[in-house]
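Before I ask anything, let me first share the structure, which is written out below as structure tokens.
What you see is the complex with one protein chain gone and the rest in place.
Chains here go by letter, A and B, matching the order in which they are written, and residues are numbered from 1 within each.
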Amino acid sequence: MKRDIPDLAGGAILAAIGLFIVIYAAVHYDMGSVRRMGPGFFPAMLGGVLAVLGLVIAVPAWMRAGQETPIAWKDALAVLVALLVFAAGVERGGLVPVTVATVLIASIAAPDRRLGWRVLLAVVVTLLSVLVFHYGLRMTVPLWPS
Amino acid sequence: MTISRRAALIGAAVLTFATPALAQDAAWPSKPLHTFVGFPAGSSPDLLARIVTDPLAATLGQPIVIENKPGAGGVIGIQQMLNAKDQDYTFGTTINGPMTTAPRLVPDLGYDVAADVAPVALIATSPLVLVVAADFVADDLAGFVTAAGAEPEVVSYGSVGKGSGAHLTAELFSDRAGVEMLHIPYTSYAEVTTAIIGHEIDSGFMAPSAAMQYVEAGTLKILGITSQVPFDQAPGVPVMAGQAGLPDDFRAELWNAFIAPAGTDEAIINKLNADINVILADPAVQKRLADMGWQVAGGTAAELQQRIVEDTEIWGAVLDRIDAKN
Partner (left out) sequence: MSGWEGFLHGLSVALQPEVLIYCVFGVVLGTFVGVLPGIGAMATISLLLPITYYLSPEAALIMLAGVYYGSQYGGAVASILLRLPGTPQSAVTTLDGYPLAQQGRAGVALFTSMTSSFLGSFFGICVLIVLSGFLSRAATAFGAADYAAMMILGLVAASTIGAKHPAKGLAMVVLGLILGCVGTDVNSGAQRFTFGQAELMDGVNLVALAMGLFGVAEVIANIQVAERTGVPRRIAMRDLLPRREELKRIPFPALRGASLGSFFGALPGTGSTISSFLAYATERRISRHPEKFGNGAVEGVAGPEAANNAAAISAFVPTLTLGIPGDPIMALMLGALVIHGVQPGPLMLEARPDMFWGLIASFGIGNLLLLILNLPLIGIWVSMLRIPFRWLYPAILIFVCLGVYSVRGAPFDIFAVALIGAIGYALSLARFNPALLLLGFVLGPLIETNLRRALLISRGDPMIFLERPISAAFVAAIAALILVSVVQSLRRVRPA
């Protein structure tokens, strides 16, 4: 049994999103008339088109073989957690500790297992971002936690 | 308990109440102030804030950091000011929308104007002018009202979106003049003027500064202004109030004010109000604001408070009318 999993999943998810948009727009927003289109008209129409396109992508994929696509779960997780830490901490935690933390978390994904270069990298990147953003661009972000 | 002892006790109580304020008065400000502006750097409300805060920082002897937090028509700026939690050192400037109509237009506003925001001082006001193409059939307001009254929605007007000053002013005008106009929303005044010149729409309310060049170039004409008195930046433009069936108290103005989070020390608010009024009396400041189409206002914090209540009521009624129509 061979299937084109990326297209199958991609198409199915798009179709689901399209359907969700149609229903959400229909429930929450006014459709209006041709003369006075309501706020729901355009998104509902687009959602319908997306649902159809999703099926057009997914259905043939059910019947054909696709390329194997490895997913870098660990890398994705490290990068996303690093971004979330930065987003959560930037205004209260201060630029310096947050940058160090973000770099260290992101670098977990790297294939080089040693620690030394990570610390060095964190120091260099922090220095650079403080220089460029705090002193260079005068961004109003505190350097240290208040 | 003798009378004198009681007096001494009351005196002590008064002192204990008064001392913190006085002590803070002497020490304040001991570090930089932050002023939140709900519009991006370089925008008109941002420039206005800087015109006021530059001399204010000099008076206070501490820098004032402008925090541009644009979004949602200025609402984000107020939300961020209320989130900052650095009491007595966090302030904001805002246009009228987030203080008057936003509670009606923005679900999940996240703040209550009366309970969460303390007015400090009205900085400036800006009237709007009614603009039509140079070759429009009417030359004055009476002619415009006649043309617009001929048939519902025969005359159209542009605004910068639902609930914008231009939209509400036009609806207030239609209501008072007894006409029905077709509303076409745009996203900027520049688009509205372009559409009027291109004869895509008939009219629009906008800031005088947005229209004056086109009047000089001979492509637009102005039929009236929404302030109670003539405006220096729109020379020769008649006041609308009392004309073409409009009531004498007809007035529609945008404004810009200095505000603080509720709970800010009363003494600090009073000091800032006094300092801002001194700055606004400076002719150089007045000229810079006038060049941008603003008329200096000033006054007490209580007067600003009253303005907020009045405008909330006026525009609330207009919003009721708009909602009833749809």
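Going forward, a residue touches a chain if its C-beta (ideal position, glycine included) is under 8 Å from a C-beta of that chain, and two chains touch if they have at least 3 such contacts.
Computed from a predicted model, the values in this text were never measured in an experiment.
Q: Spell out, residue by residue, where the missing chain touches subunit B.
A: 40-44, 46-47, 50, 67-73, 75-76, 79, 105-110, 153, 156, 161-163, 182, 184-191, 193-195, 197-198, 200-201, 209-210, 212-214, 216-217, 219, 291-292
Q: What is the set of subunit A residues that contact the non-displayed chain in the whole complex?
A: 6-7, 9-11, 14, 17-18, 21, 24-25, 29-30, 33-39, 42-43, 46-47, 49-50, 53-54, 56-57, 69, 71-72, 75-76, 79-80, 82-84, 86-88, 90-91, 99, 102-103, 106-107, 109-112, 117, 121-122, 124-125, 128-129, 132-133, 137-141
In this section, only the chains that are shown with their structure count from here on.
Q: Distance from the CA centroid of subunit A to that of subunit B, rounded to the nearest Å?
A: Roughly 38 Å separates the two chain centres.
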